[in-house]
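With one protein chain held back, the other chains of the complex are shown just where they sit.
Moving on to chain A:
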Amino acid sequence: MEILVATAIGFMTAAGVYLTLRKRTFAVVLGMTLLSYATNLFLFVTGRLVIDQPPILQKGVESYTDPLPQALVLTAIVISFGMTAVVVMMALGAFLEGGDDHVDLPATDRREPRPRPAQDEGAR
């Protein structure tokens, strides 16, 4: 089971990193989502993998599963969910304002855009 979970986390991280490095915002958003899934799963298994064990103290029970990572992962899921919503809205805003969905900034971020040539009155 450890091997299965570990490879799943690894595959998701790899796919997430690949997608995050793409040029279009949609792929990047998907990549961030996969990355956060992988991280959440990783966080979940930091309490060790155990099956059928209670997380809460009970009489007559010897072994437990660690409840803390489960609490942490709940927080992390909520936060990453909210963050995904924010990044989708921002990407949509940038797409609607800028007309394309490229993640990289155009050269006009660093260099002044060329001024529009003044209209020649005499030619008309």
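Rule of thumb we're sticking to: contacts are C-beta pairs under 8 Å (C-beta built on N, C-alpha and C of every residue); 3 or more make two chains touch, one makes a residue touch a chain; residues count from 1.
As a working rule, contacts and distances are computed from a predicted model.
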| item | value |
| --- | --- |
| Undepicted complex member, UniProt protein name, chosen from "Phosphoribosylformylglycinamidine synthase subunit PurL", "Acyl-CoA desaturase", "ABC transporter ATP-binding protein" or "Cation:proton antiporter" | "Cation:proton antiporter" |
| Touching residue (missing chain; options A:10, A:54 or A:98) | A:98 |
| Contacts of chain A with the absent chain, listed as residue ranges | 20, 25, 28, 32, 35-36, 38-40, 42-43, 46-47, 68-69, 72, 75-76, 79-80, 82-83, 86-87, 90-91, 93-94, 97-98, 103-106, 108-113, 115-118 |
